[in-house]
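One chain of protein is taken out of this complex; the other chains stay put.
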Amino acid sequence: MFYREAGQFKTDYRSDMAVFPILQDRIAIGAILALMFIVVPLVANDFWLNTIFIPTLIFSLAAIGLNILTGYCGQLSLGTGGFMGVGAYSCYKLTSIFPDVNIIIHILASGFFAAGVGVIFGIPSLRIKGFYLAVATLASQFFLEWSFGRIPWLYNYNDSGAIDGVNRSLFGIALTEPYGTPAFQYLVVLSIVVFLTWIASNLVRGRYGRAWMAVRDMDIAAELIGIKLLRTKLLAFAISSYYAGVAGAMMVFLSLGSAEVEVFDIFNASFPILFMVIIGGLGSLIGSFMGAAFITVLPILIRGAPSLFGFEIHAATGEHVQLMMVGGLIIFFLIVEPHGLARLWQIAKQKLRLWPFPY
Amino acid sequence: MSQGSTQTKAADAPGGTAPSMHRDDVPQLHTEVLLDLTNVSLSFGGVKAIRDVSFNILKGEVRAIIGPNGAGKTSMLNVINGFYHPQQGTICYKGKTRRVMRPYIAAGQGIARTFQNVALFKGMTTLDNIMVGRSLKMKRGLFWQILRLGPAEREEIEHREVVEHIIDFLEIQHIRKTPVGKLPYGLQKRVELGRALAMEPDLLLLDEPMAGMNLEEKEDMSRFILTTNDSFGTTIALIEHDMGVVMDLSDRVVVLDHGIKIADGTPDEVSSNHKVIDAYLGVA
Partner (left out) sequence: MELAHKIFVAPFWEMSGAPDLFLQVLWEGFVAGTLYSLIALGFVLIFKASGVFNFAQGIMVVFGALSLVGLHQLGVPAWVALALCIGIMFVLAWTVERVVLRPLVNQPDIILFMATIGLSSFLIGLGEFIFGGEPKTMITAELGLPSGAIDFAVAGGFVSLQKIDIAAAVMSAVLVTVLAVFFHKTRIGRALRAVADDHQAAMSVGITLQQIWVIVWFAAGIVALATGIMWGARSDVSFALEIVALKALPVLILGGFTSIPGAIVGGLIIGITEKLAEFYWGPLVGGSIETWIPYFIALLFLWFRPQGLFGEKIIERV
């Protein structure tokens, strides 16, 4: 009834190319942004912000990065965690080398280090494809993990071998974990994520996005059209790693407060983020958010479920059950909707367009 | 952008009178050599795909390459656009002898092509597929792409207009935003032609543009090919099995068999050549 595009004629190509060509979509996205920026910080308590909203947003950003590389450009990567780590560790080094520069600039700049490393480890993609490339990206993952643990300069020779939070503020208000308030951290994370998502959406709709998709769908034909494969793939690696790097830096300084290598290892970062991309939907930015929310919330739900029903289980057993359920649900989800949450969302919108007269 | 404006004219042209199907009606004189292949040989391991073949393509003509299956026709196109590297022979394009060639360089020099088994980007819409063809013409760098304001947006709209003219010309407006993987074969072939046209090529290589089409689709496709050739002066080299189509469309025909050139000339000359008849009838 209310979701119709009839009567909305586009008279120029500019409006036809808009991200949300339908008026109702524009209203909806405005409402969601208002909700996220105004209502959530007012309503949500610290627990919600710390365990759900902030992690979801940070993981969404990393998932968008991986989605650019895997969903748009078709290069399967298992190395996201390593690139997040590069972002986190370079942000840490930047804060100690340039203590007077604003932390936001550090966070955004640390992505460039990740991008540089990403480009180097993207070079094999010229000659290696598919799962072979996926395994090759593990080279970067393990090498970077090793570097974070074995190069003391990276963690300022701390005895703990970890990187600690630093006290930095924005507009005179303490920001970084553990000094700032979750609501403020949330707003900063949200702003960065929204800004970078806008950039990602610009990129994927433009000539680079088309070149990526062309390489993904048929690289030989893309080359015959004049697309330089290596340059296109490396750009995807660079941008993808930039996003991962910024996400990693935010994770340490705006969410965890300190981090060891394990935070960025294959089981804690690379695989979960790949799941987010797949479950959200390959080649869908909005899906990256949905996937991140799903994978972040699922374990919390599973952990919380037994006590909801009034019985307690042993912590270790709970962890085992959680592993089983996450694994099982992922398989179930892949079977039910292999194209991800984004596809479900599209189907829902199609239905809504026809509702209440489906025929 | 001179080609861009002719594109506009062409978009209007086919709507009215269908262009003539017979080349003989329009006597044309092609003299300038666009592409010249001399003694080209190509082999894969021990298999010789092309043996010592020489022929040329004149600017503005429609050149057909025919021959039985396995004659090396597609390999010939692959050599021309730099996908395969011949072991022997020289290739001279636009007056320059070519050294080691990469496909994207060939594309940059104005060689576009379509494929025997449609090589479209299946996950992308018709519009995006044809827009990809404009890749080489779009110049705005990362900075503007990130912002997608001002110059980048203007460039995007400019090229969108050119692409829309191609879409009009090929009569595929209704599938503009359909992912091409979902289109029937005949339309996919048309989109693929559109993608090649978007490159505004000087030399257009068509690998069996009418394979698997019914009569009506073939007539449409012939019309598009001829209009492209007539209105934009695009030189076309095509591989085709349908002899009727070849005779109607092409100015000159080269015949390959087992990687060897067995005949070269006008459609009439070739069709009366006894070697060609033998090759097609399977006489050794």
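Which chain is which? They are A and B, in the order written, and residues in each are numbered from 1.
Here is the rule we use: contacts are C-beta pairs under 8 Å (C-beta built on N, C-alpha and C of every residue); 3 or more make two chains touch, one makes a residue touch a chain.
What you are looking at is a predicted structure, and each value in this text was computed from that prediction instead of being measured.
Colleague: In the complete assembly, which of A:A44, A:I104 or A:V326 touches the absent chain?
Modeller: Candidates A:A44, A:I104 or A:V326; residue touching the omitted chain: A:V326.
Colleague: Given the contact definition stated above, which residue among B:A119, B:L183 or B:M221 touches the chain not shown here?
Modeller: Residue touching the chain left out of view: B:A119.
Colleague: For chain A, enumerate the residues touching the unshown chain of the complex.
Modeller: Contact residues on chain A toward the absent chain are 70, 76, 124, 127-128, 130-132, 134-136, 138-139, 142-143, 145-146, 149-150, 220-221, 224, 266, 271, 274-275, 278, 282, 316-317, 319-331, 334-335, 338.
Everything that follows uses one rule, which is that only the chains that are shown with their structure count from here on.
Colleague: Which residues, counting only chain A, touch chain B once they are in their complex?
Modeller: 12-14, 17, 199, 202-203, 205-208, 210-211, 213-214, 216-218, 220-229, 235, 283
Colleague: Any idea which chain B residues touch chain A in the complex?
Modeller: Contacts found on chain B: 81, 83, 102-104, 106-108, 112-113, 115, 119-124, 128, 131-136, 138, 140, 142, 145-148, 152-153, 156-157, 160-161, 164, 195, 199.
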